[in-house]
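Excluded from the complex is one protein chain; the other protein chains are retained at their positions.
Let's turn to subunit A:
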Amino acid sequence: MSETTLTHSSQTEPRPAGWQGIAADWSSDQRAFKNVSWGKAMMWIFLLSDTFIFGCFLLSYMTARMSTRVPWPNPSEVFALHIGGSNVPLILIAIMTFVLISSSGTMAMAVNFGYRRDRRKTAILMLLTALLGATFVGMQAFEWTKLITEGVRPWGNPWGAAQFGSTFFMITGFHGTHVTIGVIFLIIVARKVWRGDYDTGRPGFFTSRKGHYESVEIMGLYWHFVDLVWVFIFAFFYLW
């Protein structure tokens, strides 16, 4: 027993001294996510941290809404659009939801075609995703403009609790920023796919590493996350 322990410790390779040794010990072949590349694992961990950010936003919204004495504005009426002589509740938000879900669908198919090495279809589907994402941001800009002209401000609004404006602008603004970044990210990756970077192994501009079609899937993870966050915002902010 002690012999095995001894052989074990004698097998430990010599490490460099100081900080380099610490870094070497912590990075030497220790791997938890066995069949997941570092890029994908890091994207998932980033998304986890982003989950906490949006979680905290929605929590602060919940706390503000629960603790105010002033009645909360009714989102069903606030976000209604006047179409054909009657107010249709939440119609713009519903269309935005369908647009974002469709973009998630096209993204999932882009990932699929990427792994089949169908360059053309992958790039077209990614650009379609970007287009739907840009449409979503455009509709959000329209919604913001409408509410601002109606007098909604982060410090007050004509219908009720002042916290409505601050939480609305913060939560949807942060989500819209995510969508915008996603659209830029999508266009960059789509260009790489179109040019065949992942077939020829052309080194990346920033990392000078060879890309793989897995980049499309990692891009997709980010995009689906944006859709996922919208599911929660739709339920908690608009429907609640």
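The rule is short, and it goes like this: contacts are C-beta pairs under 8 Å (C-beta built on N, C-alpha and C of every residue); 3 or more make two chains touch, one makes a residue touch a chain; residues count from 1.
Keep this in mind: contacts and distances are computed from a predicted model.
K.L.:
Which of the following names does UniProt give to the chain that is not shown: "Peptidase S8 and S53 subtilisin kexin sedolisin", "Cytochrome c oxidase subunit IV", "MoaD/ThiS family protein" or "Iron complex transport system permease protein"?
P.N.:
The chain we cannot see is recorded in UniProt as "Cytochrome c oxidase subunit IV".
K.L.:
For the chain left off this view, which of A:L81, A:A108 or A:I187 is in contact with it?
P.N.:
Residue touching the absent chain, from the options given: A:A108.
K.L.:
Who touches the missing chain here, A:L59, A:I83, A:I148 or A:I181?
P.N.:
Counting the whole complex, the residue in contact with the absent chain is A:L59.
K.L.:
Considering the whole complex rather than only what is displayed, give the residues of subunit A touching the chain that is not shown.
P.N.:
Per the touch rule, subunit A residues meeting the hidden chain are 32-37, 41, 44-45, 47-48, 51-52, 55, 59, 62-63, 66-71, 76, 89-90, 94, 97-98, 101-102, 104-105, 107-109, 111-112, 115-116, 214, 217, 220-221, 224-225, 227-228, 231-232, 234-235, 238-240.
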